[in-house]
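Each remark here refers to the structure printed beneath this line.
Of the protein chains in this complex, all but one are displayed in their positions.
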Amino acid sequence: MRIEPELGGVSIVLVGSFNPSIFSPFWLAKQELVTVQEADAASVIVIHPEFVQFEIGLFIISVEPHKFSVECTRAPWISLADFVSRTFGETLVHTPLRQFGINRNVHFGVGTEQARNRIGRLLAPIELWGDWGKEIDTSDPNLRGGMVSLTMQQKWSDTDFKGAINTTVQPSSRITGNSGIYVQVNDHVESVNPSAVDGAFSIVSFLASRFEGSIDKSEIIIDQVMALKDQVTK
Amino acid sequence: MIVDSCLSPGGKRPAALEYLESIGVAPTQVVLIVVTHWHDDHIRGLATIVRECTSARVCLSSAFRNEEFNNFVLAFGSRRIKTSSLTLGADEMGDVLEQLLSSGRRPVMCLGSRRLLNQKTLPNGPLCEIWSLSPSDAQLSKALGSIAKQIPGLLEAKRRAPDPDHNDLSIAAWVSFGESALLLGADLEEPGPLDLGWSAVINDRERPQGRAALFKISHHGSRNGHHDLVWKDMLISDAVAVLTPYNKNVGLPTESDVQRITTLTSRAFSTSKLLPNRFRRSRSNAVQKTVDETVVRITSAQPRSGHVRVRFRPPDGTIEIAMDATACRLRNVLP
Partner (left out) sequence: MRTVATGSRPAGAPVDVLPRPAPTAETKSKEQNFAATTAAEQKYELKPNLGPSVLKLRSPQSFLHALQEWEGYVTSIGDQTFTARLIDKTAKSHIEEETAEFLLDDVSDSDRRLLREGSIFRWVIGYLKDAGGSKRRVSEIVFRRLPAWTRHDLLSARARATEITKGLAWEE
């Protein structure tokens, strides 16, 4: 990526059937999915029969009855795929999983608020919005009207799985000076025949084989958005 | 004939096929492929060679008749890590076995002295014979015993099969055509006992007799790969000798190896110099600084790829030697 991100990370989200109450740092350590030291140092955020969230090692794990996610803000991202492969490819291999998403997100700066605004105008030209567009364009700059979120989607399908790559671009709320952009790429995959899903092995194997390619592609897409800075600042 | 495989610089195509194509030899003209290693590091591109050389007979150590050995190869093969560029160490060999099975090709077994080929190279040309010289029965048993201990256990974390320090299944080969002969030493070593290594070859009464004019020196010229009687009984005086250097943990050949070999022949060559070259990929200052601060040393893992070409000219087998820019005389191999 041509601009070094200020913040960012990767998450893996699984959709299926989970029992949040079994997930705890010490359960993970007992299954040798994390070390005992990591379990001891874990920070529990929420424990509830229908929602569990804790920080353990470099991960944040969240579990609901139909969603499991693990996220990380420190490279190497492959650790996430290894963790999911072991948890659902071995320990909880009978968990019915229907979908997964590999998400890469970054916040990066473009230097000035003007540059960010110009990028927003490139992605969502204000002229197309007629009189209302003119109103937005001429209103108080401090109100910051214009594009607040844009998502592009590419769908695909093959024999066993289908999916979509969804890229969302928004102004960043984490970078000061109103000069940051947030991009998230969601690589969403689901079984073509969800009723035939029997456990997690097949979908987790596919996730494992797809993971690094997905991250690489996400970063190419993010870099494409970053390239807009060159267009607006030359 | 092709022995093992490596990829050409750039890493796309097997070097052997690229070379043959450069001299107008089609893959379908290859008659024999000899596989002396099972580890990916030594046979990269071999599956491509087996696939494209459709007329070639494939020679394998008799270890591949052993189910336990094949179990080991397939446990460390078959793309069992999905999230890594690395293989577990035996993907290439696993692919070769699958190809042989699916195509119905019949491999040729190598165990001790066995004639692998006996045919005229050209209609009025000399008769060509190719023999395997190893592994011996005792060597095979030793290798199978060692492999059995390395089969991974249930719930053991996946790791790469270590490149074996000793290639107990190495296949040395003898090639003769007319009055000329060459000895391909592969990685055969000399551990000492008379039924192992070079001693087993020298003492094998079934092996082809004669003296070779060209010796591809075994095991990168190391002391472990040396046997005085090979030079005394199997090679002509002042035979042409070629080796490939090795730069892993310890560089081979060492200075004493070079001295030993150059005493035995004045016509010794290496496919490249043994230089601890720093890898030349351009990286940012921040990265390079951190690399320098972190590692004890970092070098290129890719040997500089060179070749030594030895041709026997008819009718009397006069030897012509040509080196590319990377190859050198053995006396110049060390920095």
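The chains carry the letters A and B, assigned in the order they are written, with residues numbered from 1 in each.
The rule we apply is simple: a residue touches a chain if its C-beta (ideal position, glycine included) is under 8 Å from a C-beta of that chain, and two chains touch if they have at least 3 such contacts.
What you see is a predicted model, and the numbers here were worked out from it, not measured in a lab.
Visitor: Which one, B:123, B:162 or B:315, makes contact with the chain that was left out?
Guide: Selected residue, touching the omitted chain: B:162.
Visitor: Could you tell which one of A:22, A:45 or A:122 touches the chain left off the display?
Guide: Looking across A:22, A:45 or A:122, the contact with the absent chain belongs to A:45.
Visitor: For the chain left out of this view, which of A:22, A:75 or A:122 touches it?
Guide: From the options A:22, A:75 or A:122, the contact with the absent chain belongs to A:75.
Visitor: Have a look at B:15, B:31 or B:100 and name the one touching the chain we're not showing.
Guide: Of these options, the touching residue for the absent chain is B:100.
Visitor: May I ask you to list the residues on subunit B that touch the chain which is not drawn?
Guide: 7, 11, 41, 44, 57, 64-68, 70-71, 73-75, 78, 80-81, 83-86, 89, 97-98, 100-101, 104, 106-109, 152-163, 247-249, 279, 281, 283-284, 286-287, 289-291, 293-302
Visitor: On subunit A, where is the contact patch with the chain that was removed from view?
Guide: Here the touching residues of subunit A are 4-9, 11, 13-15, 35, 37-38, 43, 45-46, 48, 50-51, 53, 55, 60, 62, 64, 67, 69, 71, 73-76, 78-79, 82-83, 85-86, 89-90, 99-101, 103, 105, 107, 149, 151, 153, 155, 163-164, 166, 168, 170, 172-174, 182, 184, 186, 188-190, 201, 216.
Here, only the chains that are shown with their structure count from here on.
Visitor: Per the contact definition, I'd like the list of subunit A residues that touch subunit B in the complex.
Guide: Listed in rising order, the residues of subunit A that touch subunit B are 78, 81-82, 85, 205, 208-209, 211-212.
Visitor: Tell me, which parts of subunit B touch subunit A in their complex?
Guide: Against subunit A, subunit B makes touches at 82-83.
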